[in-house]
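On to chain A.
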Amino acid sequence: MRAYLALVSAGFRRQAAYRLALVSGLLTNLFFGVVRTSLFLALYQARPGAAVNGLDYQDALTYVWMIQALFGVIWVSWIWEFPESVRSGDFVTELTRPGDPWLRQLAYELGRTGQLLVFRSTLPLLGAALVLPLALPTTVPGALATVASMLLAVVVSFEVRYLFGLAAFWTADFRAPFSIAFPLLWLVGGFTIPVDYFPGPVRAAAEASPLSAMVMAPIHVAIGWPAWPVLAGQAAWVVVLGLVSRGGLALACRRMVVHGG
Partner candidate 1 sequence: MAELARPTGGGLAVYGRLVSAGVRGRVYRPGWLLVRTIGSGLIILADGFAVALVVDRFGTLAGWSAPEVVLLVALSAAGQGLGLLLGDRLEPTYFSELVRRGTFDQVLVRPTSPLAWLIATQVEARYVGRLLAGVGMVAWAADRSGVVWSGGHLLVALLALVCCATLVLSICVLGAALTFATVEGSEVVNIFIYGGVTLTGYPVQIYGSVLRFLFVWVVPFALAVYVPALVLLGRTGPPGLPAALIWVSPVATAGFTGLAALGWRHGLRHYVGTGS
Partner candidate 2 sequence: MTPAVPGSRPDPDAGQRERARPDPRRRGAGIEVAGLRKEFRTRHGRVAAVAGIEFRVAPGEFVGYAGPNGAGKSTTVKMMSGVLVPSAGTVVVDGLVPWRERRRLARRMGVVFGQRTQLWWDLPLVDSLDLVRHLYHMEEPTWRRRLDELASLLGLGPLLSQPVRALSLGQRMRAELAAAVLPGPRVLFLDEPTIGLDVEAKAAVRGFLRHLNAADGTTIILTTHDLDDITQLCSRLIIIDHGRIVYDGTIDDLHTAYGSTRMLVVDLADPTAALTTGPDWAGAQVVRAEGHRRWIRFARDQISAAQLVALVLDRHQVIDLSIVEPDIEDVIRRIYRGEAPPATDG
């Protein structure tokens, strides 16, 4: 157990070393946040006071800034490290160490994304909250639920990325499946516009997918949806995807041992 905590802390410290990257990350967040705030403000001007698909303009603005907060931790910059280590053969050492490689990676990842969450995500979010009428939770339970939801989203995203990374065990072109899938994940996940705006059946499909556990869930919790159903749904995906990704790893290892990766 202590080993895993040590990994979390190591991950945290590793991300903390990139000072200038933090600054440019903050500036990027800020920029896109401002651009999309302008977009939604202008959109809602046409329908003042109205709620579109259940979102009023405070919800929409909250969406904008929460997406900025989540973006860097869901689609992390180090997404190819795992499959690259598989391709280069470095990953083999992970398998020879005692303990659970999947858990170890999760621990390290939590450390790194944790650092990003604290420094890169929350600062612009809180800054925006001071200037704009966001629909962030004002109660402690609400805030806690939001944070919990964000953490669960991070774990789900880890598992999803892990699945894509497993492709490296089977092909050197491990970026290909992701490259094709990403536009769909991008759109259906809700990174350009909230899933809420989608027409009925598409929206239902999106919300049933793990993508919503990864992206829209924390936003819905933040703007005031009942937290427990959302959190439960996220937890369910954590379990399901966890089993699938771990199963995938086991399968890959067996194949490697048999074929001599």
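Criterion: a contact is a pair of C-beta atoms (placed from the backbone, for glycine too) under 8 Å apart; a residue touches a chain by one contact, two chains touch by 3 or more; residues count from 1.
For anyone wondering why these and not others, all candidates are chains of the complex that A comes from, given by their letters.
Predicted model, so just to flag it, every value in this text is computed and none were measured.
Evaluated over the candidates 1 or 2, chain A touches in this complex the candidate numbered 1. Looking at the complex, you find that chain A touches candidate 1 at residues 18-21, 24, 27-28, 31-32, 34-35, 38-39, 41-47, 52-53, 173, 175-176, 179-180, 182-184, 186-187, 192-193, 197-198.
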